[in-house]
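Only a single protein chain was left out; the remaining protein chains are all shown in position.
Residue numbering begins at 1 within each chain, and the chains themselves are lettered A, B and C in the order written.
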């Protein structure tokens, strides 16, 4: 059994010595095993091989598999490009389990070896695409799109439309629109539900809504969402995608969010179980040795 | 334009004089218009025509459309039988808008006339089917299945499996498993999200969970859910479906929940909008005269 | 330094072998050290010295200090009697830290020795007194008074009055009225806030309220609370105090809750810190080695 992964891209942006060690080890091992190793610019710099560095775009064109070292944050930085090029991504964490980076650095080589030998699970995760109607700017997000006010937490007012039907006008600190992948990130702190990762659904979580009967709403991922800032807003609002891309929004502007066509190809080791990660991250009880039935 | 609704069943169990008036009016009008009117037993009694009363089962076999007068609770009492016989159901409320009964009694005749003329929307809503593994008892629910303790609110302990994969072991007052239809009923009071009515998803809402990081989980409706009461439970637990059918459960017993094959055919007037009902029921702001974009 | 604790009562009702060991050890050590040891009936039975067993009432009359072995539940069973007799209580847990039982069994002898030598903290915790207006029955609770429906979770309707002023009419699964001590128990699962243990306040937590804008209300402990079940209630409701004393309530009945005059004298080892227990029980981060300022 063997995979078609010959050209391997390494991305390890997080500035931590422990990551650098894992990165060096992995890079050496891969080259030893005659894989073609590509390095992202910042990663190359960190390895003091700046001359080998490639832009994310170039990297995506010349590779079969991306390996990200770091936390879920590092993974997010790569996810959109990878999805656009339909490249599979494997995540190695820096010692603390992530939802997206599920290989522990201490087992890095052996786990990567298995993946390269074709022994892995591939999971599809969908992304959100946000289109600003004024400027036609497009932005992608694997986790979430967050509408928030400017500097100080103050109420903003906006209207939500689903499939062009009016849902509600809200006054709130903001709104989180999350994928199943993002449902265990920021949206969870905001009181949103956990969406099973394979569920074709999007959740809208109001942030500190003025109307106490506001609740998270879960809709089909194929429905289109439109958010309009009302004209009454004093001061500005802004939009962020996966915590990046702070796009300022004027009162009266609106944007649309829909499921992105290209999905992320997320690679897991064979022994991966979503709910095991969930239990570990949320501090739930462990799996019992034998089930109760 | 005309519908195929010739034989109309009337169900109006809620003991309120105002319902009786509407019921009498509607019955008279239908017979005047030469529809074949069938009466459910209790409804017939209320109308002092006990001799015309039919069991729900017989009613379902001899009718084209069921009209329910009452609240959402009355509707629930009819939903499972109607779904099993693939019969469409129309709901007339008793003055207070329901999620399922969306025709106001004061417009009863004119709205029913339109529906009978073929001028209506038909929506599909799925139900849950619960199977007790010990006894093979089957129960259906349009809103929710609730696992709860006996007389006093005390912690019960149970394990959740989704598609045979272990999710978690919880200690809680109970668990609500709700359809999108039920997501705006009991599950909402319990902190669950609103699921769009067309979403093929089920939500599991833990009731007063001991582990504070427990959260509602939304899964695909095609996944099978298994709940097992652990052996450690002192005292009994019980299961209810749409608030009916209190099935006692012993420690160590388990049950499965899955999407029922037959869906409910829910009839609405043409002007029906789900989010309008939602706004009205939850006290959200009204639709603005013109959108903000 | 020495305390005035000469006559020591032991209560260890929880049926676990590990508790029995600690109990035997402690009993032997105390008698060796010439303390007068009293045993509660069930405890005496567990130690196979049934003839020495005393009722709680008698025990309280003839002792200077009560030591409870078990969990917080065991402690609750003793708290009301102890408070009425103004007897200090020390709690030894069965291996898992409790909010009330904060001595680990493996340090039992050394910690008890310190307490008996006068090296301890005494904290006052207030209790609630519930008076049923129909029957003049009185019940005390250290943690909480819970109003709940009968067998199946169904809505009950009740009115809340504070200092004879109408607060609200609620439809809910029930109502938790908790002391600061109880705020980290059942009320916390129900979404209530944590009340600092020295705060003279009571929290009312609605259980699964029908009105989504219902929220926990915190009031001064000197205010009197009256709860009236409305006449519209179908079926019964019931009242429990610290999970005991299930008092049935008829529609239209009402009860009052007020701060009990006699407080509980809770004994801690000197190194006790409330927030340390809280962090440990709720899985919060540990105290940093040095503060950030």
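Quick note on the criterion: contacts are C-beta pairs under 8 Å (C-beta built on N, C-alpha and C of every residue); 3 or more make two chains touch, one makes a residue touch a chain.
Computed from a predicted model, the values in this text were never measured in an experiment.
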item	value
Residue among A:45, A:163, A:224 or A:238 that touches the chain left out of view	A:238
Residue in contact with the excluded chain [from C:94, C:226 or C:259]	C:226
Touch list for chain A against the chain that is not drawn	146, 148, 150-154, 172-174, 186, 188-191, 207-210, 212-213, 238, 240, 243, 246, 282-283
Residues from chain B at the interface with the omitted partner, ascending	212-213, 215, 283
In chain C, positions touching the absent partner	133, 158-159, 161-162, 165-169, 188, 192-196, 198-201, 203, 211, 213-220, 223, 226, 228-231, 252-254, 273, 275, 278-279, 282-285, 287-288, 291-293
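Note that in this section only the chains that are shown with their structure count from here on.
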item	value
Per Cα centroids, the chain farthest from chain C	A
Whole-Å separation of chain centres (CA-atom averages), chain B against chain C	40
Chain centre separation in whole Å, for chain B relative to chain A (CA means)	37
Centre-of-Cα separation between chain C and chain A, whole angstrom	45
Residue numbers of chain B (touch at least two other chains)	188, 213, 282-283
